[in-house]
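A single protein chain has been omitted; all remaining protein chains appear in their positions.
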Amino acid sequence: MTDILRSWIGSALPDWLIVLIAYLIVTTIVLFYAVGNFILMVWAERRIVARMQDRLGPNRVGPAGLLQPIADAVKMFTKEDIVPRNADRWVHLLAPVVSLAPVAMMLAVIPWGRGWEPIDLNVALLYIVAVSAVSGVGLMMAGWGSNNKFALLGAMRAVAQLVSYEIPAVTALLTVVVLAGGMSLLNLPHLQAGVPIMGATILCNDPAGCSPLLYTTITSFPGSPNEPVQALDLGLGWWVFTPVGLLGFVVFFIAALAEGERTPFDIPEADSEIVAGYMTEYSGMKFATFYIAQYILNFALAALAATAFLGGWQGPGVAALANMGGPWVHAAAALSAFYLLAKIWILFFVMIWLRGAFPRLRVDQLMDFAWKLLLPLALVNILSASLMVSITQWTGAQWSGVVNLDGFASWQRQLIAVIVTAIINIAATYWILSINQRPAEQEWDEELVVAP
Amino acid sequence: MNTLITILFLVFAVFILVAAIMTVTVKNIVHAALWLISSFFGVGALYLLMEAEFLGVAQVLIYVGAVSILILFAIMLTRDLEGSQNRQLTPRWWIALLVPAALFGLLIVPTVMTHAWQLPPPPAGQPPSISGAQQIGTAFMREYLLPFEVAAILLLVAMIGAIVVAFEEREQRRRVLTLAEQVRLRRQRQQQVATLPEPAVSAVQPSEATGGET
Partner (left out) sequence: MITETEPETTETQTTRGKVYVIDRGRPKLRAGQGLLTGLDVVFRHFRDALTRKLEKPSQQTGVFTVQYPEERLKLPEAFRNFPILLYDDETGHELCTSCFQCQRICPPQVIHMTQARDPATGKAVPAVAEFLIEYDACMSCGLCAEVCPFDAIKMDHEFEFSTDVHGGLTINKAGLNRPISYYEKIAPTFWAEVKDGAMKKLQGNMKRRPDLIGVAPQMIDTIKAKRAEVAVAQAPAPAPSAPDSAPTDKAARLAAIRAKAAAKEADAQPAPSDDSAPTDKAARLAAIRAANAARKDEAANVAQTSDTTSDDKAARLAAIRAANAAKKAAAEGAPASASAAPPAHTAPTSDTPPAASSTPDDKAARLAAIRAANAAKKAAAEGAPASASAAPAAHAAPTSDTPPAASSTPDDKAARLAAIRAANAAKKAAAQKQDGNDDQ
């Protein structure tokens, strides 16, 4: 965007102003994109959950109820803003802001299309994790500023859930960091080119070069020899098709559900249990802000999951279009944006599906699940990821002579890595699941039981 | 560009100082905690200004994301929050000002005096010494391995301590049994009773009105 603007009005304005304007425009576009998706997500959630419950969902406002979110927005705008009398006014006011701002900041580093990321941070993944932790402060402020014991209780439970599930989420993302060799999100879709399972390791054997429609030149291959190689690229070399990526994706998706407070982890807003939890005393636009924050957080987490594990904007045809050069690059970018949006919506449909199917977890079940199941699986997954990277990319020197894999072709190394990590992951999953199941013998002490 | 950086630095520095002063002067302790969180943000911004992205993001992640929540929990679980009756300034406030100022001066003055302020620009093409995450990671494993391990063990000790403090023996938990568990318990008690020696004949007549249920 900066370059585009530079080419248009580069002469008239100083450079920093152009940069500023460029970033402002990009910010506006990204926010509109997110809010537009938010509106559609609200509509889709209500209609899809309704169909799962054998009913129709709102279908009166606009065709098929598409204007229902607009009606909801009007309602939120026009509702009276009630602040409890003894509530801390500033804290009560700032809590929705502190909840929404980090979520919006998260959207800045996700590559929305091929070449379409607003900012390229080289610590993007860590940045996302850090920023999502800030929304926990917003929760606490909301719970405290309501002057309501139950809101405070709900806020504490919500923060406990958030903090507990941050760890498996971050550890699962650590898998991606290991596989990618860096924390930048920009590279991740590029690295997931190729074919399922085998990734981008099926190289072109023809010395004259292969068709650019099917083969992509890969240069930025971490640890690879520096000369570019051409690999078969169908845009499907997503990491979710490898055992490491599959386990990582499952762990991350479940943890993301908990981060975004979706069922079955929606204790903070369990309507039947704690009214609206930390949002109890909020009405009108402040409540709408919390609502928006939750949905856009889910949107951003789905985008992150898609980028990290499902290949992001990578898909069949993107590389082919891009390799053709010229104006086709823009077509490739548009196609890639469509792919990412499709993946996000599929993940969101799964979130809705889970919401329609499962009851809520208890708080202690929630904690058990995070600490006893997800975290060990994530740690094992890091081990597997390290093995995968070392088998596929390390030279003999890096192995320090333990095993020399230089002689194997890259696809053979990939195959070996896949098999080894599959064995490790399956064995570890089985083991962790089985030790988590309570044995059938009694565990309670007889003298202390409550008399029937 | 340099002027912009200087201006930004001044803005952030003022913000941090104001936030810190507000932290120690506001009466409401929750407000004080929130000002502290703002000062953390300020420091993170300063790190970003120095192009230490990893550090800046880590600052936000650790301080704002974890430490502040801990502080807020601690505050909210304490009782007396109406700090309005606490006097802001104690009678001997001038001692409290003098001693820390002297200590601070003792630390900072030599550092400022001996620091080389005008660093020569690095030779062209050379990457910066330690800034990227990769370099930090490598440094952790090479030059700073010992502090890394010590910090890790410290964190581990803290975690174990937390578990020990909060741990509740399973035997001490009271709960209501399900019907199946009651049946099993009753059967086991009957077996235990059956293995006991014959009890002495009781002199008291068992009343028939009371229910025989245990």
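Order of writing sets the labels: A and B. Residues in every chain begin at 1.
Convention: a contact is a pair of C-beta atoms (placed from the backbone, for glycine too) under 8 Å apart; a residue touches a chain by one contact, two chains touch by 3 or more.
Computed from a predicted model, the values in this text were never measured in an experiment.
When you scan A:Leu13, A:Ile29, A:Ile48 or A:Leu203 for touch with the missing chain, the hit is A:Ile48. Across A:Trp8, A:Phe32 or A:Trp353, the single residue that touches the chain missing here is A:Trp353. For chain A, the residues touching the absent chain in the complete assembly are 48, 50-56, 59, 353-354, 356-358, 429-430, 433-434, 437.
Chain B meets the missing chain through residues 179-180, 183, 186-187, 211-213.
Assume only the chains that are shown with their structure count from here on.
Centre-to-centre, using mean CA coordinates, chain A is 26 Å away from chain B.
Residue ranges on chain B touching chain A, taken from their complex, read 1, 4, 28, 30-31, 34, 37, 53-54, 57-58, 60-61, 64-66, 68-69, 72-73, 76, 132-134, 170-177, 181-182, 184-185, 188-189, 213-214.
The part of chain A that touches chain B in the complex is made up of residues 16, 88, 90-91, 94, 121-123, 126-127, 129-134, 136-137, 140-141, 144, 152, 156, 159, 163, 166, 182-183, 442-446, 448-452.
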